[in-house]
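Note that this complex is displayed minus one protein chain, with the remaining chains in position.
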Amino acid sequence: MRYAIPLVVLGVLLAFFTVGLKRDPRLLPSPLIGKPAPAFSLPVAAFPNTDAAPLKLGNAEFAGKPYLVNFFASWCAGCQVEHPYLMTLAKQGAVTLVGIDYKDADADLRQWLAARGNPYAPILVDLDGRAGIDFGVYGVPETFLIGADGRVLHKHVGALTPEAFERDFKPLLGAGS
Amino acid sequence: MIPELGHFALILALGIAFLQTVAPLLGYQRRDAKLLAFAGSAAQAQFFCIAFAYACLTISFINTDFSVAYVAQNAHTDLPMVYRVSAVWGAHEGSLLLWMLMLSGWTFAVSVFNRRIPAELSALVIAVLGVISTGLLLFMLLTSNPFDRLFPVPMQGRDLNPLLQDFGLAIHPPTLYMGYVGFSVAFAFAVAALITGKLDAAWARWTRPWTTTAWIFLTLGITLGSWWAYNELGWGGWWFWDPVENASFMPWLAGTALIHSLAVTEKRGLLKSWTVLLAILTFSLSLLGTFLVRSGVLVSVHAFASDPARGLFILIFMAVVTGSALTLYAWRAPKLATVGDLHLFSREGLLLLNNVFLVVACAAILVGTLYPLVLDALNLGKISVGPPYFNAVFLPLMVPLFVLVGFGAVVPWKKGKAGETWQRLKLPALFAVAFAIVVPLALHGQAALLAVTGALLGAWTIVAASQDVWRRIRAKPSLVAGIASVPRATWGMTLAHAGLGIWALGVAFVISYGFEKDVRLAPNATTEIGDFTFGFVGAQEAKGPNFTAQQGEVTIERGDHSVTTLYPQKRFYPSQRNVMTESAVDATLLRDLYVSLGEGFADGSWSLRIYVKPMIRLIWLGGVLMFFGGCLAASDRRYRLARAADRKLALDGGTQAA
Partner (left out) sequence: MAVLLLALAMAAPAFAQVTVEKPAIPLTAEQEAHLAELLPDLRCLVCQNESLAESRAPLALDLKYEVRGLVASGKSSPEIKQYLVDRYGDFVLFRPPFDPRTWLLWLGPFALVLLALLVLMRQIRSSRRDAAAAAPKPVDDAALKKLLDE
């Protein structure tokens, strides 16, 4: 019997590998899910009006209904990919889309949005990446759904796709109130 | 045309590999000498097909034929010639072809150097190797064909990953693969023995040189990899416990255990089923490594384009090869059970203990490497298992192993005597203790625990290991006669064990007494590290054949006199828009001074990483000594292999005997 032990160990390993093949080892679940969203208070980007007064917005201003927080940047390739879909989402108007421009130059942002359109309700600026750290952002684009009660309901890493939105975000939009 | 010829040669090789598997098995069952003898011819024909295909791919690279997709992805017209040749194995498809070349090469070698081996056994070994060939060729042709054409043909290639444009890394993968693949021969010997049920001291003697040879390559490959990482990655580390490194280290540990247990099986006819299991495991761990690297199931520094389809294929392949071998083992191994008097305090007993620690160390690395994957598969969250874990678990397991090495060379087979052993080891022990106290204090003024332990174990291993040779030489009238009287195998063992000791010294000292500093320096600013003053002169543009670079100039002084000037580079490769750090090192046996460039700032200042690494050269020197030790052991007279000319005679004789 003991001569069969190696075979059993192999079987167990192969089973784990089969499951492991379907997982992405780089995809990290957020420890923030179910917890109140990190406190942020960030300056509003000077877009589209270059002469807008410097104004800060934070959690309090968005409380009361669910909203999406989308970390993006003009230098990020995945953001280009998801951008057209964000434009569609904005047109549908199902949910407020808060953009946080992550470690980006103001001029680059303006040029980028001028070419592609602006899907965001407000764009906040996270120039030094501190808000990113508080949200546990490790690779833009990342999209968070924050409920009406201010809790983080879901996090999506990478370009947001219609499938991911319908599957993961939509069912949660009514929750958290 | 050339790529099509290569592709055709691969298909032909697949057919031959299939015959190479089936014919000998049929021949064995029917006791048909002709079918058995076909194995060797098939192996040789297969080798020529693969070599031809390999040559075709190399020619496509030299001509930068971008109509071949693989060439277009991994070459560039500016790529220097030497890297065009090494680019063949620069990515997944080509490295698989290299694997195949080596596998068929090893099989070819088995078919040639089999004079003393019964024809039956040799044919079965070739048949088992044929199974592996068939699987790999199918894998290559179905999922990873290096000869796939690209249309439209691009004007320019995407170039070889700049990381790989380094001589050390160019030769590192082939050496490593030679080791991985070489263990397939030991595996095949083990499976063949399980099929025939004949496993004796002679079997162990035939298997040993093949195993040692594979181990030599793996040792060298790992050492080269470590040395390369140290020079190229820019942060002064020499081992990172990355999954890919672990993937090469596990077969090394298992292979080392195998070499030792084979010695017991050869000398005493004991541990048969254990030795067979180790032979199966060693090669299976090589396959596992291939799976881990190429399937993308783990996060690792190696960026083979991961593809789940490929991962699935290797997984199935592993299930078939290892699974059937272990099934055979579960069925046949009980018959190999040996009866013999085994004492713990004897050479075989100590070798068995050595096996315990080597195999458990290997298992610990396996557990640590796979644990994140297992937890994730069970939905228990994502964790990281990194160097702090491996150091905490692996190093304690090594301590008893080093103690054992000293005893192993002195305690006789069958049964040792405590008194006699003490007589022979008391001087080495005394020396090791003195060394461990004096050297750290003398060189660095303080006795760190790790340094003392490392020095103790290292010195003990070196001196105790050399004891045997020393006594043999002293027993002869002259030094020359003495040196000549020591068998190569003994020299090899001594050298390898001394290498291990030297490695331990290097590890302990570099961890205990290394300095590092991450510092931002303006031009002409200086910083002090240890006794050294590093002065940053400034950075300038420099140009290479296919890159541009910022080259820093750093002067190093100790006290009042200048030690050296280093020129670390930060290179930009336009073809892939890649940035690489090229660190600069001033090395002596006692210390390395290491500088690499970080980021440049607008005011001309740069962030620099500066390291002082005491005795780090000993780590690679130890690896090289183990390599030479292995070479000596594998070339011992006992194993001196038959020349090709004798082959036919041996085949005929062997068949008649069967």
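Note that the chains are named A and B in the order they appear, and that numbering of residues resets to 1 at the start of each chain.
Following the convention adopted for this analysis, a residue touches a chain if its C-beta (ideal position, glycine included) is under 8 Å from a C-beta of that chain, and two chains touch if they have at least 3 such contacts.
The structure displayed is predicted, hence computed values, not measured ones.
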Options B:4, B:531 or B:599, residue touching the unrepresented chain: B:599
Touching the absent chain when the full complex is considered, from B:112, B:171 or B:360: B:360
Touch criterion as defined above, residue of B:197, B:445 or B:477 at the omitted chain: B:197
For chain A, the residues touching the chain missing from this view: 28-32, 38, 73-78, 80, 103-105, 108, 112, 127-129, 132-136, 138-139
Touch list for chain B against the chain that is not drawn: 29, 163, 195-198, 232-235, 237, 240, 242-243, 269, 299-303, 335, 338-344, 349, 352-353, 356-357, 359-361, 363-364, 367-368, 371, 375, 380-389, 392-393, 397, 516, 577-581, 598-599
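Here is the rule we use: only the chains that are shown with their structure count from here on.
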Chain A contact footprint on chain B (complex, rising order): 273, 277, 280-281, 284, 291, 295-299, 308, 311-312, 315, 318-319, 322-323, 326-327, 329-331, 333-334, 370, 372-374, 376-377, 381-382
Contacting residues of chain A [partner chain B, same complex]: 3-4, 6-7, 10-11, 13-14, 16-23, 25-26, 28-29
